[in-house]
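All protein chains of the complex are present and in place, except for one that has been dropped.
And now, chain A:
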């Protein structure tokens, strides 16, 4: 009798834990847990303090989604790079540079917009490869290598634009274009009919002519969600994702089992440069102009979003979904402070404190994740 009981319990211990407890335990160890909680907190906070200010009206929501989406596009790629254990400080300058490439190709060389965009992505692949090669070949910290790119690309943007146009801005890129479908793929809006219907039903504000105040959700939101889904798929499901974690967790150990460490890192740098270019394409095609100063500080803001999202500064741990929440918090707070009427200068103070909090929390989660159980 007692023997049977012993055998039974021993048998149980040898089985994997039940599906439910396993899922619970896993979700508690997820890197994005903290940012998910913080997102809920931020929404509750502004629901109370800015509930009637219009932050959560259709227009307000589209506003903070747009800010979040643009940053989120960068944060998804930056999260992958950070998990891979590297930084890209040239990201913001790459945004400006890609915009200038498109602007010059269209206005100076009269190339079609689609071709100019393709050229910009080609340049991004070159820049990313150069960053990655320099980091993997010289074994210098990527912080230093990409700091060089930060200055070189910004300087190149300024110098070439001024030499070719005499100014530092390139306006009228999309004026009189016939490529409306291509332009609206990046700079357009989606969900128009839904908003028209919502306006009809009287659920959202409408203009005098009966069209809704908000005519659709910016395409950047679709790109943001799509890119986050892609990055998550890569991280969680593919071999390459496994290698990203390994390269950031312990490059030497990864190399010893045959992971092509250099190639993984180079591809991650190409990823951030391409995300910066996508950001630039969206901005250029939304506004119809390019500016050499576009993208300033984005290299830091995207790192902030990734860190708030639970990505470790030291690499090897994190998630793209976390980065999405990080970007959402960033956008919501930036717009929320504006709507509540607090002096927007306080936003930076908040950001700084948020980063410190997030890093402390991440370290705590990491310790939990490797604690013996």
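Couple of notes before you dig in:
FYI, a contact is a pair of C-beta atoms (placed from the backbone, for glycine too) under 8 Å apart; a residue touches a chain by one contact, two chains touch by 3 or more; residues count from 1.
Basically, contacts and distances are computed from a predicted model.
Set against the options "Chemotaxis protein CheA", "Phosphoribosylformylglycinamidine synthase subunit PurQ", "ATP-binding cassette domain-containing protein" or "Pyruvate dehydrogenase (Acetyl-transferring)", the UniProt name belonging to the omitted chain is "ATP-binding cassette domain-containing protein".
The chain omitted from view is touched by exactly one of A:238, A:297, A:344 or A:363, namely A:238. Residue A:246 is the one among A:77, A:246, A:305 or A:323 that touches the chain not shown.
Panel shows chain A; residues 13-14, 16-17, 22, 25-26, 29, 233, 237-239, 242-243, 245-246, 249-250, 252-259, 316-317, 366, 369-373 of it touch the chain omitted from the view.
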